[in-house]
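In this view, the complex is presented without one of its protein chains, the others remaining in place.
Chains: A and B, in written order; residue numbering restarts at 1 for each.
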Amino acid sequence: MSTTDILDLSAAAAAAAIGGGSLSATELFEAYRDRAASDRAAGDAGLNCFTWVAADAPSEPVDAPLAGVPVAVKDLFCTEGVPSQAGSRILEGYLPPYTATAVSRLRAGGAPLLAKTNQDEFAMGSSNENSAFGPVRNPWDRERVPGGSSGGSAAAVAAGLAPWALGTDTGGSVRQPAALCGIVGLKPTYGAVSRYGMIAFASSLDQAGPLTRDVTDAALMLRHMVGRDPCDATSLAFPGEIELPTAERLDGIRLGVPQELTGEGIERGVLDAFAAAIEQAKELGAEVSDVHLPHAPHALSAYYVLAPAECSSNLARYDGVRYGMRATDAHDLLDMYMRTRHDGFGAEVKRRIMLGTYALSSGYYEAYYGRAQRVRTRISEDFRTAFEQIDFVVTPTAPSVAFRLGEKTADPLAMYLNDYCTVPMSLAGIPAISIPCGHSEGLPVGLQIAGPAFSENRLLDAARALERSIAFDARPARV
Amino acid sequence: MSDHKPGGVADAGGDGELEAVIGLEIHVQLATRTKMFCGCELSFGEPPNTRTCPVCLGLPGSLPVANARAVHLGLMIGLALGSELAPRSIFHRKNYFYPDLPKGYQITQYDEPLCRGGELGDVRIHRVHLEEDAAKLIHAGASGRIHGSDTSFVDFNRGGTPLAEIVTEPDLRAPEQASEWLKLLRTTLRQLGVSDVNMEEGSLRCDANISLRPRGSETLGVKTELKNMNSFRFIERGIRAEIARQEEILAGGGQVVQETLHFDPASGSITSLRSKEEAHDYRYFPEPDLVPVAIDDGMLAAARADMSELPADRAERLQRELGLSVDSAQVLAFRTELGDYFEAAVAARAEPAPPAQGLANWIAGDLVGRLPEGQDPSDSRVEPRALAALVGLVAERRVSVGAARQVLDRLIEGGGSEPLAIIEAEGLGAMDGGSELAEIVAAAVAANTDAAERVREGNAKAIGPIVGQVMRETKGRADGTEVARLIHEQLGA
Partner (left out) sequence: MAALARLALGEEEVEPMARELSAVLDHVARISELDLENVPPTSHVVEVTGALRADEPTPCLPREVVLSQAPLANDEGFLVPSPQA
């Protein structure tokens, strides 16, 4: 098999080829390892997708379902003895003594670690410009962002630098970069995948999820990650097994289009691609209707209270005492804390810590945190009501196609609006998938499909049927 | 101007008497094997930082999972104190920075604790909740200064140890009442088996909230929180010192400031713990990494099944089942080690069997009186069965009380473990009322003619010198009652 042929294989196809003897796991690993290492070596001349790349292929043949198809993992996941910095300076040189459950499970399933991917610092960002390792570039247009915060994972998969990748999604950090890079990104039901070893941003929202070339790969990766983990009290046993999707039609499937997430603030080109996808769905037999999520317009506000509040507490442990960096010239303990955190955190992280500290402080708790939690209740109720009438909610994944590097860095609010369509599902803890559904300005547009908690199997089936029909097969030029 | 009352409370310049209002916050280390939120075994003097893992070090990505046994022990405390047990309680994060707090927050319970209400003795309980302990920060002094600052050393072995915090209502009024009540709580917790409750080792720690108000007033004055009283003596002294401090402030027309204070047992002084930059705002919010603790019937049943008998219940049972006096029953019930020894002696089925009340008297009196202060009789050489047999022999008049005390001395010295063998070897057996004793009595009567005359005249107290001589002659083996009977018989009195 030629290298080009190898790189054209989806992860599922590669696993099958290894199983059938037409491809060796070592050959596959080395092909990707070389490409990833070149990108890493190229620095800013490349896409800057990686923060670390494995040196050697696993020496033993992998006797497990994933057959040795390697996976790129967001830097946010702890990997034993392998640098894990969450894209932050404050964790410079940090080598964890343990591995995240999601990564261990993938490894046990037969997927060795290929590389660690670049990301927004502590998963805070929508453009991957907030990284201690510098920005990631979008393989469709180097002058544009790949989305974030799992930007390195998304760009690596889109550019064929990794067969598939693991990311995390707190308010859209898997779905939005998947949309902006023209690949598939799935945020599972909250609790479906263990968070143990995933460096926390906002604990009540964080979920690990696959970034893949197609829906089948997303299902395959999820199958090997889900399940209750005794190390994560908020993890849940998945009811049944994740099946590989087979649906070709959407007969009898009821899709709901929420006006609140498909109107104002969404780019024309994105809306057009979305409308075309809805037409495809109808042709496949889906019934499409309007649905109301009356509190969805407030989701972003609630999110930007809850997530910073949790982050302000989660990031208190970076104090220069036990790991990572410490400011060297501090003259007392307080000064050591203040300077270490000043030097170690980037601007966006500081902004959210300040925001969250404020939202939790006495006198403001009820007005901000308390109210945001109540909005969260309302948003869950909205979805519950909607799912009594429809099977899935469909929206554009992101309000725009990939924007230019630096375009929104000066305006945090404009940056936050990228999460407008993805945050409601995060607050409700329900699964949502983004699949490429067309182009605008020559750049990919993502379609988001969301279902009730633990509806992953039905969701993947519906996404697969649409994916097949839309037949989005464009790829960025290979680097 | 001030006239100190027994509670240490002064009369404040004619405005009426002040009374102290005291509430306690007690931290109890729970007797689990592992920490509150991770599987590290609890540390008892292991080398520093050898009992840690990603969770209790607060490593990135680690997550807490609550220890079921800690919840179980918390429920037992709630049951013992008659608290209302919350069917659903949640953990919160208390956010602040300190080197002994690895995550930058302590996981504790806030407005939805495991137990609410209850009482012990005459003090009402406000709440009981679960939390994790901080690590140990050891000041290493100026040696090895970091950038001109003194250095401290952090040992995370203790970090994450499960604690139950018991908060009382402000129902205490005097320092000694506070320490007495705390002893009752300690006995109760020890009996429950939920903790070692050792103040010196820090498994029982107590803070006090103290305020003053005019006697008879219902409103509370401004309170201070006094920390670091690590013995019962220091609790009394600390509270007394703080009451005196507040009295002085109020007497001088000043106002007490609400603050946290530190009691220094060495100097007896009280200092403020508040440092300038510490405007505390703990920003409590529900811990998102933990799910609510739901108490189901199974957990309740398990906690009930594990409850050992409480002191009050034990005292009641000892009276009812064994016919002990109220006083004896309470002594044995509240001094757990005496009660346990007593019950072991009863259960030993010694021959001859001792009467229960007599056995209780011997344990609480002669035995305890002969042991070093505070020693658990189970740790002495006197086996419960041996003491029971000795008391049985006394009851059957086979040995006199005086001789039995000598036997007890031998038992304590380790000079044997069989009372009967000691009695025979040392010839301490009671003399029967036969001719030998009658002859000794006759000789004693003859030698004490003055006393004999007065006894004959009806002065019963005058018998002493005659009895004394008989006892000297018989080395205490004679039964006092029998001796007295013989004397009266011979004197025809």
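We take it that contacts are C-beta pairs under 8 Å (C-beta built on N, C-alpha and C of every residue); 3 or more make two chains touch, one makes a residue touch a chain.
Values in this document were obtained by computation on a predicted structure and should not be read as measured data.
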| item | value |
| --- | --- |
| Missing chain: touched chains present in the view | A, B |
| Hidden-chain contact residue, picked from the options A:A100, A:A247 or A:A372 | A:A372 |
| Candidate in contact with the missing chain, chosen from A:M325, A:A398 or A:A465 | A:M325 |
| Options B:Q29, B:T52, B:S328 or B:N448, residue touching the unrepresented chain | B:T52 |
| Subunit B residues that touch the omitted chain in the full complex | 32-34, 38-41, 47-54, 57, 65-71, 88, 90, 97-99, 137, 139-140, 144, 146-147, 149-156, 275, 277, 279, 281, 283, 286, 288, 290-294 |
| Touching residues (missing chain, whole complex) on subunit A | 94-95, 97, 189-191, 204, 230, 233-234, 236, 295, 298, 300-302, 304-305, 312, 316, 319-326, 330-339, 341-342, 345, 347, 350-351, 353-355, 357-358, 361, 367-368, 370-378, 380, 412-413, 416, 427-429, 453 |
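Here is the rule we use: only the chains that are shown with their structure count from here on.
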| item | value |
| --- | --- |
| Interfacial residue positions of subunit A with respect to subunit B in the complex | 77-78, 84, 86, 91, 94, 96-98, 100, 195-200, 202-204, 230-234, 309-310, 312-313, 315-317, 319, 321-323, 328-334, 337, 357, 360-362, 365, 369 |
| Complex interface listing, subunit B residues touching subunit A | 54, 57-66, 93, 95, 97, 99, 102-105, 146-149, 154, 277, 281, 283-285, 288-291 |
